[in-house]
Structures are given as structure tokens and as C-alpha cells.
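Worksheet for the structure shown next.
Incomplete set of chains, arranged as in the complex.
We just call them A and B in the order they show up, numbering each chain from 1.
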Amino acid sequence: MTDSSLSPGVLFDHARRSRIGLPEAVFCQGKPAPILIDLLERFGRGQGRPVFFTRLDPSFFFSLDSVLQSAFDYDSISKTAWGDKCPKSAYEGACAVVSAGTADAPVAREAARTLEYLGFNYTLFEDYGVAGLWRLSSCLEEINRHQAVVVVAGFDAALASVLGGLTPRPIIAVPTSVGYGVARGGESALHSMLVSCAPGVAVENIDNGYGAACAAARILNLLAEQANNLKVT
Amino acid sequence: MTDSSLSPGVLFDHARRSRIGLPEAVFCQGKPAPILIDLLERFGRGQGRPVFFTRLDPSFFFSLDSVLQSAFDYDSISKTAWGDKCPKSAYEGACAVVSAGTADAPVAREAARTLEYLGFNYTLFEDYGVAGLWRLSSCLEEINRHQAVVVVAGFDAALASVLGGLTPRPIIAVPTSVGYGVARGGESALHSMLVSCAPGVAVENIDNGYGAACAAARILNLLAEQANNLKVT
């Protein structure tokens, strides 16, 4: 018997950051273990190049040897890790991350952690579902003080429509797979967000907190660039 | 050549009203024309037996001879007709029918017309979508003065969740096929209503204003029965 598994081949797109302002990240789910371990060993703390890992399973991560674990800042709820972060942006704007319920925490925090990794400011507003509208009303003004809004919700995702009708900010909606029955792993939330009666709500894939943060980062990068240009003048 | 179409066979369930409090209705869509005409001729005004026709297409109805047309109270938006109505209920309670947008009118009015046919009071609140929440806030108190609430919405159907979180009344939600793309002919609205974050929202099939009114009528019948019993005492 021979286990003839070929050695893994990974081609990093290191030029991505200079090209589009966002560094490549490693989507860990489904990657064979040897490839993942190889990547973690190459991009731990202090090795000179910030790399972000998403969907890094806790049971896998905590089974690694402790030296390798200690080379990372790991968060088990969002399942994200980094060795080193990107440099903190000089731009003082920030992104609001608003979620409907505590079950949405893994996704909301994936967005928050991505923003932190990229060097941006953010505030996390959790458990603001519309079944109790007073919660949203009480913090609307504070949310509107942010430059971009990421809204995270499962089930009927009505929060996206309600918030979209109340804030003038760019709003990026992330459906979550929270729910059962016709919630269908987030598909109903996704569809509600896409057909939102509020204009200009943009949507990410189900559970894609990372993508939402990247969409927000594209906006913050642009604001930072403009702020920089104008200040210089 | 012979067109050997067999003569139509219709078995009316006339005992339905005494059994469940709701008379049989005729769902016209898809029924062959000769069967429909036969039924209309048998149940026009003054022929002694109230029968309700739903999904009766305007182009078909207005192509009938004028004597037959004049035997009916027909509404072209809801596509409903009756010769005679059921007797007006002595019960003074009422049902609120609340819709999200004017494009939902055919369904909201099918519900309203059904209630009128069955002899119940109702109020129609149209164009109360959550993208402008102030509209709903301004009439919430009035809605809550009704005994049952039918909520009609397409697109993301967020109105059902928001209203479900604000009213203590029995609430029956009807998704409409209004929308495009992933609205999918009302499926997204249906799913949003079914996975509503507000507790105790009950749902009807897409565009089924008739069914929602019947569900409300079951409640109003029960309240009428109880009121009658208690008053007698």
C-alpha cells in the first residue's frame, strides 16, 4: 500500500494588497490539514508578513502544538486568526457592525475581526432585532456617526430593511445561517436582504462577515485616500 | 371531427357553512369556461344562495353577456364577485387589513372583499411598508382596536415582523407575488413571514387574501359565539 498524496501546491497572490487595497486571506475550511499547517508555520507572529485566516476550526486549531498556537491571535467564535495585523490606518473614520441576535455572533465578529486585522476602527452593536424596535431606535444616532454600516441578521433579516430605511450610510448586509425550516441555512435571510424595500442595501453571501468587512474597507480606504488628498491640499 | 368533451360535473359542498362556518367558494382560475358560465348562471343575484367567486379574470367577466354581468357585484382589482352576500354578522368586532404597498392592492382587497362577503367589518390600511416606519407608528393604535390583523406584503415582507412585534392581536400574514428577481413570485416574502422573528405570526399561501380572510373569520366567528353566549347569560 502506498499513500501517494502529492505534495501541496500554493500560489500566493502577494500583489493583491497593492492592486486592490486588500491582502489575500486564507479560507481554511476544506483545505487538507498538511496544507493548513504549512501555511500557519509560514505566517505566524513576527514572520514579517500579515496574513488573515478565516474559518479556522477551533478543534483543529487547539489540536496544533502549543508553540504554533502561541504564534497567533485566535478567536474561537469568529474562527479567525492572524500572526501579525496590518498597520493601523491613520484614518479616523469607523464602521458600525450591527447584529440582530446573539446567535449571529460568529458572523458579526468575523466582520469585526477582519476590520481590526485591516487596521480600521469599528463598533459592535449586538442583539438589535426588530421584534423589539426600541433597541434600534435607542442607538440609531450613534450608528449614524460611523462611515459605513455592516448589518448581520438571520431568520427574516428584517433588520436590514428597517435600518436601511433609517440610515444614510453605505450599508452592507450579511445574512446568517441562523434559523431552521424555511430559513434554509440563511437563504431566506439572503433573499429578504436582496429584495429589501429600502434602497441601496448591498449584500454579501450567507455568513460572509469577512466579505462584508472587505466591502466596508474598500469604502474606508477611499475615504482615507480622499481625506489624505484634501488635507495635503 | 368530433369534439366529444364530456359535460362538466360539479359537486357542491353546501353543508360546509354549517360544518365549519365558512361557505364553499368557487376558485375560477383554470376552470374551463363552460363550467364557469354554468356556475355564474346558477348563483347570480337573488337566486337564493350566496356564493363567492375568486380569481375571476376581468377579461373573461367583461366578455360575458350584460345580463349575466349585472347579476353580480364584481371588483376587477381583487377579481372577486358575488351575487348575494352572506347576512351581515351581528358581531361588532372588526378585522384590520394592512398592506405594505399599493402593488399589494389585489391581494389586500381580496381579503377585504371576502370579509365583506362573509358579513364582517374591516378597515383597509394601504401602503404602510417599513422603509418609512413613521407610517406604521402613526396608525398602530388604530390597528390595535381591531380584533384580528391581516398583513399583506411582497418583497422582503418585513412589515409582518415589525407589526408582529407591535400588536398583541392574532396576526395572519399573506405574502404577495409582488417583486422580481429573488422575490421569486412571492416565495421570499412567504419565507420571511414563516421565519419571522416576531412570535405567533400565522401565514397563508402567496397571494391568498381569501384564505387570510377565512382565517380571520374563524376567529371573529368564535368571538361572536362567545359574545353571544356571555350576553345571553
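The rule is simple: a contact is a pair of C-beta atoms (placed from the backbone, for glycine too) under 8 Å apart; a residue touches a chain by one contact, two chains touch by 3 or more.
Because the structure is a prediction, the values reported are computed rather than measured.
Depicted are 2 of the identical subunits; the complete assembly encoded in this structure file consists of 8 such copies.
Basically, only the chains that are shown with their structure count from here on.
A turn of 180° superposes the CA atoms of chain A on those of chain B, with the angle given to the nearest 5. The part of chain A that touches chain B in the complex is made up of residues 100-101, 129-133, 155-158, 160-162, 164-166, 179, 181-184, 187-199.
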